[in-house]
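Partial complex: the chains shown occupy the same locations as in the complete assembly.
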Amino acid sequence: MKPTEIKIIEEIELDNPIFIEALPGIGHVGKLAADHIIAELEATKFAEIYSPYFPPQVFVGEGGIVENMVNELYYLKDIGENNQDIILLVGNTQGLSPEGQYEICGDILDFLESFNIKTMYTLGGIATGQPVEKYRVFGAATSSEIVEVLKEIDIEIRSNDGGIIGASGLFLGLGALRNIEGACLMGETPGYFIDAESAELILEKLSSLLSIEINVDKLEERAEETREMLAKAQQMEQDMINKTTAQDRDDLRYIG
Amino acid sequence: MKPTEIKIIEEIELDNPIFIEALPGIGHVGKLAADHIIAELEATKFAEIYSPYFPPQVFVGEGGIVENMVNELYYLKDIGENNQDIILLVGNTQGLSPEGQYEICGDILDFLESFNIKTMYTLGGIATGQPVEKYRVFGAATSSEIVEVLKEIDIEIRSNDGGIIGASGLFLGLGALRNIEGACLMGETPGYFIDAESAELILEKLSSLLSIEINVDKLEERAEETREMLAKAQQMEQDMINKTTAQDRDDLRYIG
């Protein structure tokens, strides 16, 4: 099996950057928040990541141009009150299989090792399955010190209540084994649409943690664009998949 | 895990060949079109490809002779107005697992590297799930220049509308990372039978793109043969599988 391919676009030096993981997940809360930070604060892409554990497909984007499944690393320098450097991990997919998730996460952490990261925030969503009346952000962390910090900014602490599945959990856990402390921020969301309100609350908490300011005026607009694209994509895909999977599988197996 | 095995049948030299991928998929549109080109233009097989990610089985073909699951590479030299060289990838299967798809696709692209391919067309189908009144060919490409070329020959451009799953998508996407530009041509088809009409339209568009002429008189006949073989195969297989899978799995697990 080919290894994770990390294509470096720009060689950079950063000063004790904070790492933020926001790969696509429940309600796209984390992804929407991170994409917004990248756009508003004009983060720069410095690496692309390809893996044989991504879905074997391309996405047809704007104007009929195909896009590979990819994870991307962006950086921000000297932002906020503390002149903080930040690395963001975003993308259009996560690894498909359990082993793939471990492989990709481990390889990205290996790559990031030289940046001497001490702190990590992973962003995700918690699906309620029904309309959310008053949005909340839940949190879990690698140490009780960080749990206290989360509590101070009104993040509700999950306790003994199950797992954090996928990249947001795995990066936090495997990071801790490498002495990177951190937390996972999970925005409550119905889970069945792109949720700008939930992402806004995540951004508010993250602003506090990073001592930065993020203008959220365009967040709803950005969410709307994503929603439209998603709606079209899902409808078309659903048509294709529902109608063809059985046939397709038969074909793959039985035809000479 | 054993690697992809590429068995070279003939060492060849080609002049800037165009690569056409047409592994089996929806409605066998792409496969039927490519098999027709191979037969009509008398393409020569120069390599066979075996992978542990293919289905673990053989196909029982004509006269009771077993056939391995295989992908095959054919070439054509000096065809059409431009004396164009062409490489075609066909076969009776695709990789079964996501990782397998990446592995096989990457290994084939590695193998083809020495041929200095600049352009690729991948052929597939889009299932409508119902009878098609007026057949269309949809397209997506790696650059806006190619999108314009597709539009000129009345290929409908998909935009922001989901993915191209499997080999047709992956070859195009991974090819682009190696500076091979190209497009995926997707023939609209009900999806539940071998569709000669859809394949004919794909061939028409491909003829324009390659500046070649392809006689389609025997296409329906070829589709009919494939249909008959497929019908027999699927009926027999269905019988076997429906009735035996549960039993078989039990046996595999519990018998000493």
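The letters A and B name the chains in turn, as written, and every chain counts its residues from 1.
The rule is short, and it goes like this: a contact is a pair of C-beta atoms (placed from the backbone, for glycine too) under 8 Å apart; a residue touches a chain by one contact, two chains touch by 3 or more.
Fair warning: this is a prediction, and the values are worked out from it, not measured in the lab.
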With 2 copies placed, total copies in this complex: 4
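Going forward, only the chains that are shown with their structure count from here on.
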Angle of rotation relating chain A to chain B [CA atoms, steps of 5 degrees]: 90
Distance from chain B to chain A - Cα centre to Cα centre, in angstrom: 34
Residues of chain B defined as touching chain A within the complex: 1, 24-28, 31, 55, 57, 59, 61, 67, 92-96, 98-99, 101-103, 105-106, 126-129, 139-144, 147, 150, 157-167, 169-170, 172-174, 176-177, 184, 191-192, 226, 229-230, 233-234, 237
Of chain A, residues touching chain B in the complex: 1-2, 50-69, 96-97, 100, 229, 232-234, 236-237, 239-240, 242-244, 247-248, 250-256
